[in-house]
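Pasting a structure here, questions to come.
So, chain A:
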Amino acid sequence: MAAFAAILRKDLRLEIRSGQSTIALFALSLLIMVVLVFALNPQPVDRARDAAAALWVALVFAGMLGATRAMIAENENGCMRALTLSPIDPAALYAAKLAAAFAFMAIVEVAAVVLITLFFNLDFGGDLARLTPSLMLGTLGFAALATLLAAISSRTRAGDLLLPILAIPLFIPAIIAGVKASEAALSGFPLAAASQWLGILVAFDVLFVTLGALLFEHVIRED
Partner candidate 1 sequence: MKIETYPPTPSPEVEGEKNRNMKNKATAGLGWSTLISMLVSLFMVFEWVPTEEDQGIVQRIFYFHVPCAWVAFAAFGIVAIAGVFYLWLKDQIWDDLGYAAAEIGMVFCTLVLITGSIWAKPIWGTWWTWDSRLTTTFILWLLYGGYLMLRAMADDTPEVARFGAVIGIVAALDVPVVILSVRLWRTIHPAVLVTRAGEHGLEDPRMVITLLVSLAAFTVLFGWLLMLRFQQLRTRSRLFTIRREVALIEAAAQDY
Partner candidate 2 sequence: MEHFDYLFAAYTIIFVVIFAYVMFIWRRQARLEVELRAMEERLKNLKTAPPSSSAKTAAEN
């Protein structure tokens, strides 16, 4: 537990100190939203569907950028080997990396959600609250997936390209379920109406967090 907290604190502190790239991330989020607005040309009647679509594109985008940051820094400094050799339980290491990835994604998503609310005419109180369950579950799922995969891709040539190639197909069921859940939420349906979709998201999260914790040690080992 102490190891988990220590590593998480380290990653967050590193991120806060390198404030530059965070600003660039926000800028990029804004621009992706702009592209989506012009691509979808949202009408009031499609509000829920378009906003949900934009939200999940933003989520995947945030994940692609946010989840890898922790891993890349580690590998550049040889820090990964040190962590692997230390007596830290690999599952705890995975949990810390996962929490860091989740935090990074959440930061980017805050910006994206604000923009979506403005561009797609949502309201800041009710709509955002209703979106939270699907958004959080989706972020957790992608973070779990990406943390495991980034450990692989960051150690290969052209790892930046490999991560989306591996992650996105695996994430598709969560996208299907998440967009439907978000759309239902924004259309004003109660939580229960989206229960099947949320159920799939929960199953997805449980599956990938578990898999990540189990398989992480195989991926970071060097011999």
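On the choice of candidates, all candidates are chains of the complex that A comes from, given by their letters.
Following the convention adopted for this analysis, a residue touches a chain if its C-beta (ideal position, glycine included) is under 8 Å from a C-beta of that chain, and two chains touch if they have at least 3 such contacts; residues count from 1.
Only a predicted model underlies this, so the values are computations on that prediction, with no experimental measurement involved.
The contact partner of chain A in this complex, picked from the candidates 1 or 2, is 1. Every residue of chain A that touches candidate 1 in the complex is listed here, in rising order: 148-149, 152, 155-158, 161-162, 165-166, 168-170, 172-174, 176-177, 180, 196-197, 200, 203-204, 207-208, 211, 215, 218-219, 221-222.
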